[in-house]
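Take a look at the structure set out below.
For this depiction, one protein chain was excluded, whereas all remaining protein chains were kept in their positions.
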Amino acid sequence: MVQSSQVNDYFRHPRHVGSIPADAADVGTGRVESPGHGDVARLQVRVEEATGVIQEARFKAYGCSFAIASASFVADQVMGRTLVSALTITADEIGEKLSLPATKQYCAQLAYDAIRAAIADYETKRDAKAHLTTEDER
Amino acid sequence: MVQSSQVNDYFRHPRHVGSIPADAADVGTGRVESPGHGDVARLQVRVEEATGVIQEARFKAYGCSFAIASASFVADQVMGRTLVSALTITADEIGEKLSLPATKQYCAQLAYDAIRAAIADYETKRDAKAHLTTEDER
Amino acid sequence: MVTLPIYMDSHATTRLDPRVLDAMLPYLSEHFGNPASRTHAFGRKAAAAVDAARCEVAALIGARSAEIVFTSGATESNNLAIKGIVAASDLRPCHVVTVITEHRAVLDPCRQLESNGCDVTRLPVGPDGLIDLDELARAITPRTVLVSVMVANNEIGVCQPIAAIAEVAAARGVMFHTDAAQAVGRVPVDVDRLRVDLASISAHKMHGPKGVGALYVRRQAQARLTSIIDGGGHEHGLRSGTLNVPGIVGFGKAAALASAETNGALSRIASLRDRLWAGFQTRLTGVHLNGSFKHRVPHNLNVSFAHIDGQALLTALDDVAVSSGSACASATDEPSYVVQALGASKQRARASVRFGLDRETTEAEVDYVIDKVVRVVTRLRDLSPLSDELSEVGRDPVVEKQLGGR
Partner (left out) sequence: MVTLPIYMDSHATTRLDPRVLDAMLPYLSEHFGNPASRTHAFGRKAAAAVDAARCEVAALIGARSAEIVFTSGATESNNLAIKGIVAASDLRPCHVVTVITEHRAVLDPCRQLESNGCDVTRLPVGPDGLIDLDELARAITPRTVLVSVMVANNEIGVCQPIAAIAEVAAARGVMFHTDAAQAVGRVPVDVDRLRVDLASISAHKMHGPKGVGALYVRRQAQARLTSIIDGGGHEHGLRSGTLNVPGIVGFGKAAALASAETNGALSRIASLRDRLWAGFQTRLTGVHLNGSFKHRVPHNLNVSFAHIDGQALLTALDDVAVSSGSACASATDEPSYVVQALGASKQRARASVRFGLDRETTEAEVDYVIDKVVRVVTRLRDLSPLSDELSEVGRDPVVEKQLGGR
């Protein structure tokens, strides 16, 4: 399996490795696993509520070099983007940007799923808070 | 097929190649062919009637190097021997003296057959002559 | 002082010994004859070299030279042995017994036979990688024509009790084949002492050239074997085709070197392997040896490093050539069936890395590899969400269960 220079770079020098407290209100955590393969990606985003801009992104990944690179790549990509914009990233785009071989396309899917899961988690929290706030306001 | 130095020698430097007039009274000619293989050996002997000693031997042979060497070898062997002594040469002896491989033992047989055929031819002629002489004497 | 990259993948292949190359060179230049051309000197020179090599290979395993059939490698040897014994048998359907952890060069021919109506039993192994002899005995039926069990496993290095297996087979009148590709030339193998009927060998696993191997066929077994490559009747009619003269000459030289040097190298290689294992154990938690430590060839170490993937580890180990049971090279990405056969989870199988030492391995190389592996494992674990998720890595060194979510 030959890996592209992009994969090589993200795998050897991963950006945004780490964790942020998952229980913080402005943090969304997505943990996804690739069915069949077993690779795991965890992506965390800290979002500025007012603007919907991702201020910080952190990832951890278990799996092959392609999975790790894909997760690092999306952490890099979502930084500084709005949630709406981050959600426009597609799996195909990830695969293309990293020149993933066909058999490793599932790693792009994994990273893509991680973005959606992280944002969903953040939105769930935000909506719950909004709900509480609304109730408080009532 | 590896050939022994003896075969090599008799094949490369064959002794007693040639023909002698087959119709001479003191000459016996044996021409034999190896069944299946098709090798041919012709052996001629000139015999001194009084002593029964082979004065001269000549051979020609068609076939592989082992067949040619075997024929040359027996021409060499029978020279100077009495008919009785020449008939004691066996095929095994020829094979042994020339270190023939098992698959080439038929060449020894061919040469052996040539001796017997040549001597038989001579004896037939001699006996016919003896018969004529006897009739003359009567 | 080490030269990089370090090669520690001797199960895959080994470096051609320069002395082997020297022996081959004349047959790659002036002595280029075809050994079947017995009518001229070029051919006879080649034939003599093949004869000499055959003797060397035979001597290495205690065989007679007429019992050595040269092939293109152990894959072909295995195919010849397995398909050839079945094809020569009158029993229909017939039955073959092998083991779940065999090399694909045994399992795939068996699968092929199965699709043609032959029955195949694949014995399981215990957590140590060893088969159960009673289970073997029970598996043999009146229709069994062949038992095939390898000497040393190519992934985990585990050595099956070959002499005992041969005895079980012999007691039932069944032919016994062993894939000895990972053993011959590295550990002593004597076909008579072990009482095997057929044994596969590969030159490139013992510092010889690629593309040449042999099948040992005990004299009495030769009539019970049908060739798979026909055309001219070379190799007693068991394997036709122009002989790979330089390859065979190299194989002969490699065998001669192994005969002379194996015993001396054995304990040195084993102690380097032990040093490697001790290094990992001392400096890392979550390391797990795959398969028996005791019943193992000295040059093998197969370790699972918890919470990381073998392919990622291999990729990060850029200046150390080792390989992973995760078979990342293949398109399927299926983790090692051998490690899984030990009862390990897919994750532990994915985490397995195979270190293959050989007689060229140095202590400095071992120390470099320990250092490098420790650093890379640590870095990848820092990256791994699994390390966080499992509280006490040290206590439960290997993640045995699938992580189905949190």
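Order of writing sets the labels: A, B and C. Residues in every chain begin at 1.
Convention: a residue touches a chain if its C-beta (ideal position, glycine included) is under 8 Å from a C-beta of that chain, and two chains touch if they have at least 3 such contacts.
What you are looking at is a predicted structure, and each value in this text was computed from that prediction instead of being measured.
Only one of the listed residues, B:I20, B:V40 or B:L87, touches the absent chain: B:V40.
The residue touching the chain not shown here, chosen from C:E56, C:E76 or C:E365, is C:E76.
Note on the undisplayed chain: of the listed residues C:C118, C:V174, C:V189 or C:I228, the one touching it is C:I228. Among C:G247, C:G279, C:P298 or C:P385, the one in contact with the hidden chain is C:G247. Touching residues on subunit C toward the chain that is not drawn are 5, 7, 9, 12-16, 18, 21, 24, 28-29, 32-34, 36-43, 71-76, 78-79, 103-109, 111-112, 202, 204, 209-212, 227-233, 240-247, 311, 314-315, 318, 320-324, 328-330.
Where subunit B meets the omitted chain, the residues involved are 1, 3, 11-12, 14, 17, 19, 31, 33, 37-42, 60-65, 67-68, 103.
Here is the rule we use: only the chains that are shown with their structure count from here on.
Annotation: 62 Å between the Cα-based centres of subunit B and subunit C. The centroid of the Cα atoms in subunit A and the matching centroid in subunit B are 101 Å apart. Multi-chain contact residues of subunit B (touching two or more other chains) are absent. In subunit C, no residue reaches two or more other chains under the touch definition.
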